[in-house]
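Note that one protein chain is taken out, while the other chains of the complex remain in position.
This part shows chain A:
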Amino acid sequence: MARLRVAVDIGGTFTDICILDQTSGLIRIEKTASTPDPIDGVMSGLEKAAVDLSDVVLFSHGTTVATNALITRRLPLTAMVCTQGFRDVIEIRRANKEDLWDVYKDVARPYVPRRHRLTVPERVDAAGQIVTPLDEDAAREVGRVLAKRGVAAVAVCFMNAYMNGANERRMKVILTEMLPGVPVSTSSEVLPEIFEHERFSTTVVNAALSPVVVDYTRRLSDRLHGAGYAGDLLLLHTGGGVMTAAGVADYAGRLAGSGIAAGAIASRHIASQCGFANSIGLDMGGTSCDVSLAYEGQSRVTKDWHIEFGYPIRFPSIEVMTIGAGGGSLAWIDEAGSLRNGPQSAGANPGPACYGRGNTVPTNSDANMVLGRLGGGLAGGSVKLDGALAHEAVRTGVAAHFGLSVEEAADAILRVANANMADAVRLISISRGYDPRDFALVAFGGAGALHGVAIARELSIPVVIVPPNPGITSAMGCLLVDVQHDLAESYLRPAADADPAEIEAAFRRLEHEAAERLAHESVAAADIVMQRTVDMMYQGQWRSLAVPAPSPIGDMDSLIAAFHAQHAREYNFRRDDAPVGLFRLNLKAIGTVPKAELATHPMTGHVPPPMATRRVWFAETGGAETPVYWRPDIGAGATLRGPAIIEQLDSTTVVPPGTVATVDARLNIILRAEG
C-alpha cells in the first residue's frame, strides 16, 4: 500500500496538488482550476490525480480562505468590546497613510465599523493595577445588545490588558454565557503585548476570521475524512509552521497569510538540501515577485505585516517582500522619457501581447519572447504564444521611442525589470546586514528561472538554484513544515535589573503552555523542540533585536554580549557603554513532523540531444543559434554550458553565455559562472 503525503496550495487561478510517495521519495503534481468554494477544487484535483485518501498519511494545506475574507471584507458580523473612552483605537490606528502624498488614496476602513464597537467602564493601569473594575451591569447590557444584533464573533480589547487580563477574561465569561456558540477573542490571550492598536488589530482579525476558518476546516475535514483520510488536517500558518484543525479555533488569525509562507519554506528547504544554509527565494509569477531570505537555515521572521495597510497582524510571519514585477508587468515610457517597468501588469487576462488577447503594451514576457528566451508555447503548448505580436509591441512601445533595435529594446526592458527585483533583494538583504555574496538564489515561480541568473549577476550572488518543478514549488513547501506555535510575553526591564531566575520562570510558563497546545494537537513529547529568543535594545531605542537565548537562561552578561554583537552585525555600530533593555520573551515551539526524503536519481550525467535550436539574443553575443533542451530528459549529473535554454512544462530556464548549469541528484539545476 502506498503511503502518500499530500500538500495543497490554493491560489487565485490554480489549485496545486503535490503528492509525495514516501516509499519512493518521488513527487507528482497536479494542477486544477480553483473553484468558488475552494474545497470543490481540492476534491476534484485529488480525484484527477487519482489519490486514494485512505493511502494518505499526511494532508497539509496552505489556504487563502482567510486572506481572501479579509481582502474582500466578506467577514461575519464582528463586534468589539472596548474600555470606555477607547472605542476608536482601531480607527485612529497610528493615523498614518500608506501613500503620503496622494490625498485621494485612502487607508481602508477598519474591519469593524464604529457602530459595532461598544464600550464598558473598566480600566487597568500601566502597572497592571485595576483602576476601575469591570462594570458587570454594563457588560451584560453590551451582551444583550450584541445578541440582539446577532453578531457572529466578538473581540474584547481592553487597555493595558497585556499587563493584567482579568477584566477581559471576566468580560469573555459574561459574553460566552449570553452569546452561546459565538467565538470571543480577548487581546490578552491572542497577543499579550504592549501597544493597543497593534494588539487590538490582531485580536479583531483573529475574532473575525474564527467563524470563517472554523467553518472551512470543518467542511474540508469532513470531506477528507468522508473520503477515507484518517489523519489530521494540517494548516499552514503565516509563521511557517502548521496547526491542526484543533488549534485553529482560537488562533484563526494565524492563517491570515497562510499562502504567503509556503514558497519561502520550500526555497529554504531546497537550498539547504543543496548545501546552502543561506538563501534568497525569488518567486516570480505573472504579476508579482515574492522575495524571501533564509540565514543559517532559518527563514527571516517579521511581526510588521498586514493584509491591508493600517491594520497590523502581529503574529510572527515569514518575511516576504512583494514587488510588482512579473511576466505580465508592463514596460512603458513616462512623460519625462524614462523607461519604466511595472508595477502595472497585463495580468493573466488579457496577458502579455504575445498571448494575442488584445493587449499591445510590451511586457517582460514579450521581451523574453523577442529575445528567443521564451519559446512558442506555455504549459506544454496549452497556451500558444505569438512572436510577431511580441515583436510589434516591443517595437512600437519602446524601440521606436529610443531609436533602438527591437532586440536592444527587449534587452533594455529586461534589464530594468531585473534591476528592480535586485533592488528588492537589496532591501531584504543588504539593508538587514546580509551580504548577498554569501547566499544562493533559488529561482522559481513561472518566470523566476527566466530571470534568475541575470538578477544574481546584478547582486554578485554566486549560485542560482532552479528546483525541479519551479511552478509548483510553493505547494511543495506545505509538505516540508512542522507544527509550530509562537508565544511571547512582554518583559520590559533594563538588563541591569533583569533577574535570570524570573526570565527562566517566564520561559518555563510559555513552554508549559506551548507543550499543552502541542499535546492538544497530538504531538508526542519526544517530537517537541523549543526555541527561545529575547527581544533586546539599547535603552531608549524603539526597535528591538531578537537575540537567541539558551535554556536554561544562564547569566545576563552572555545575553548582553550576544546583543552587542548582533547589533554590530545588523547596524554596523555598537555602544558597549550604553545600557541595554529587554522588551519581550519569545518562544517558538515546534512539533517536528518526520520529513520524507525526496528521491535521488542516479548520476548518469546524461545530456540528451537538444530538442531544437533557436535564435536567442544575449547582450554579450548578440543573436546566436542556441540549443533548447527538454528538462525531463536531462539526467542527474549532467553539465550544460551556456548559452542554452531548458524548457519544461511549467517553466523555462535561461543559461546565459558564461554560465554553467549542472543537475544534481534531486534534479535541481545549479547555475554558476564559468571558471
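Here, a residue touches a chain if its C-beta (ideal position, glycine included) is under 8 Å from a C-beta of that chain, and two chains touch if they have at least 3 such contacts; residues count from 1.
Operating definition for what follows: contacts and distances are computed from a predicted model.
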{"item": "Options \"ABC transporter permease\", \"Bifunctional protein PyrR\", \"N-methylhydantoinase\" or \"Spermidine/putrescine import ATP-binding protein PotA\": UniProt name of the undisplayed chain", "value": "\"N-methylhydantoinase\""}
{"item": "Residue of A:I430, A:A496 or A:A561 touching the missing chain in the full complex", "value": "A:I430"}
{"item": "Given A:E196, A:D290 or A:E407, the one touching the chain that is not displayed", "value": "A:E196"}
{"item": "Footprint left on chain A by the chain that the document does not show", "value": "85-89, 91-97, 99-107, 113-115, 123, 125-126, 131, 144-145, 148-149, 159-160, 162, 194-198, 334-341, 401-403, 412, 415-416, 419-420, 423, 426-427, 430-431, 492, 538, 540-543, 570-573, 575, 578"}
